[in-house]
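Apart from one protein chain that is not included, each protein chain of the complex appears where it belongs.
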Amino acid sequence: MNFISMRSMGVECIEEVLKRAKDFDKSVDFTNVLKNKILGALFFEPSTRTRFSFQTAMERLGGSVVGFSSAEGTSIKKGETLSDTVRIIAGYTDCIVLRHPKEGAAKLASEVSPVPVINAGDGSHDHPTQTLLDLYTIRKNLGEFDGLRIGICGDLRYGRTGRPLSIALSHWNVKLYYISPPQLSMDRGTVRFLKERGVDVTEVMRIEDVIKELDVLYMTRIQRERFPTEEEYLKFKGVYVINRDIMKMAKQEFILMHPLPRVDEIESEIDQDPRAKYFEQARNGIPVRMAILEKAIKE
Amino acid sequence: MNFISMRSMGVECIEEVLKRAKDFDKSVDFTNVLKNKILGALFFEPSTRTRFSFQTAMERLGGSVVGFSSAEGTSIKKGETLSDTVRIIAGYTDCIVLRHPKEGAAKLASEVSPVPVINAGDGSHDHPTQTLLDLYTIRKNLGEFDGLRIGICGDLRYGRTGRPLSIALSHWNVKLYYISPPQLSMDRGTVRFLKERGVDVTEVMRIEDVIKELDVLYMTRIQRERFPTEEEYLKFKGVYVINRDIMKMAKQEFILMHPLPRVDEIESEIDQDPRAKYFEQARNGIPVRMAILEKAIKE
Partner (left out) sequence: MNFISMRSMGVECIEEVLKRAKDFDKSVDFTNVLKNKILGALFFEPSTRTRFSFQTAMERLGGSVVGFSSAEGTSIKKGETLSDTVRIIAGYTDCIVLRHPKEGAAKLASEVSPVPVINAGDGSHDHPTQTLLDLYTIRKNLGEFDGLRIGICGDLRYGRTGRPLSIALSHWNVKLYYISPPQLSMDRGTVRFLKERGVDVTEVMRIEDVIKELDVLYMTRIQRERFPTEEEYLKFKGVYVINRDIMKMAKQEFILMHPLPRVDEIESEIDQDPRAKYFEQARNGIPVRMAILEKAIKE
């Protein structure tokens, strides 16, 4: 089966992945699950975490990976279309994982590919495997989703993690707090969609306004190039920084997440705080992507 | 044994590869054939298909691959010679596969390497593993070579696939039709060689002139940089395009091939035509390269 978007993924599928990931998290002895299977990894954009964790997940399941980590050194430079590249690599492999700068690239790929396609990020649109490991991290640390108050902070408009995470969480009874400058607020379509699904969405501009309420704060990077002037960028960059003062205001059972890489939105002194879960979150990418690969290839 | 050029490859060797590839095409259970063997993949030029299909072939035989996909990130940038690079990687591995922009690079490599060398393209000179998968595709679809009328269209002068395919086909009783602009016609030396071997070679400028006769049309890419002016390029680019009108003129048992990547010399609407075999052709690279790797390493 394909993993293309959180909008099209049912809650049963999410639950199955989270459940199976728990098995993979407990033991490393699963090298027969995808023995002799080959994953084609097509990364048209830089990635460390996503690419390496897919590769590691595949190796831990007994499979192997062929692919590229940028469009350099491939036939794309010779003018080949995405469809043709996908069709050819699909002819060699048992599954495709695709990262691409254009929204909808994974869906297009899945339409021409004879083997399953996993979306590893298409522009700022979706990134379902990141969302699944985010959900896994929340549940592992806080138990059930119902009743949780979850803040998502940073670039909600162009970032690729906040939107699919919100959509996935709408399957449960959660309260969402969006924290961002107005220029980078969540698009109205998504907010409307969430409200129609019954999610309580609160939008604020300062972390301090809501930090005391939160069970989860999901930080994201703010990119310089989103702002018209350096001045405006620096204004917001300085505001969205997690330091000891912010952590003091948060609850004891609170968890701090970040899809990484971070630049300076979380100070390194916070790494020692037991509520800082971003490195564990990255590590959870392995069992969760093992579960996704197994499901993609075997179902 | 080495796989360097089609000129030096006997018909018995070709037949053995084609026969063994059929075994690999039928089953995927061959993971003990090259167990623990390591292939050194030295790609000094971009490649998607060739590199990935060698890697996939090696993995499906139970072996593994080390290597690079461009000269970037290697010691070549520090001024190392090709001979030294080959000797060192040969010291680590059981076989070398080499793509290099310079004609004769693979031959040079084979002279200094203690392990077998496979030429994965040396300039516009030769590309024997592509030719072997082309032959495999023709035989799989049309049976025996004797009596076939085979057109090769596009850049016959600088392209690296038409020349070795012609030379290989000269082992059988085929008729060749070369379709190209005069600037990109097959070099006279090769035409003479083929005629001496008894091949009937016809050279024309338009696909329409011969399409009705053909059992196979092998399209290749025409590259802008081969023409003195943009105007002249566009003139020929427009002429060598396979569309529905052309396909209507072709026979029912005809097959359309292309080494890929294509730019726009085959319209995408043709992909659905059962006579379009270029994606199957790419896929045939796996069993054929499995046969080549086995033969290279074990003989």
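Miscellaneous remarks
The letters A and B name the chains in turn, as written, and every chain counts its residues from 1.
Simple rule for what comes next: a residue touches a chain if its C-beta (ideal position, glycine included) is under 8 Å from a C-beta of that chain, and two chains touch if they have at least 3 such contacts.
Note that this is a predicted model, so its numbers are computed, not measured.
Residue positions on chain A in contact with the hidden chain: 28-29, 31, 43, 46-49, 52-53, 55-56, 59-60, 64, 69-70, 72, 221, 260-263, 268, 279-280, 282-283, 285-286, in rising order. The chain not shown here touches chain B at positions 36, 38, 40, 64, 66-68, 72-81, 83-85, 87-89, 91-93.
Note that only the chains that are shown with their structure count from here on.
If you average the CA atoms of chain A and of chain B, the two centres end up 40 Å from each other.
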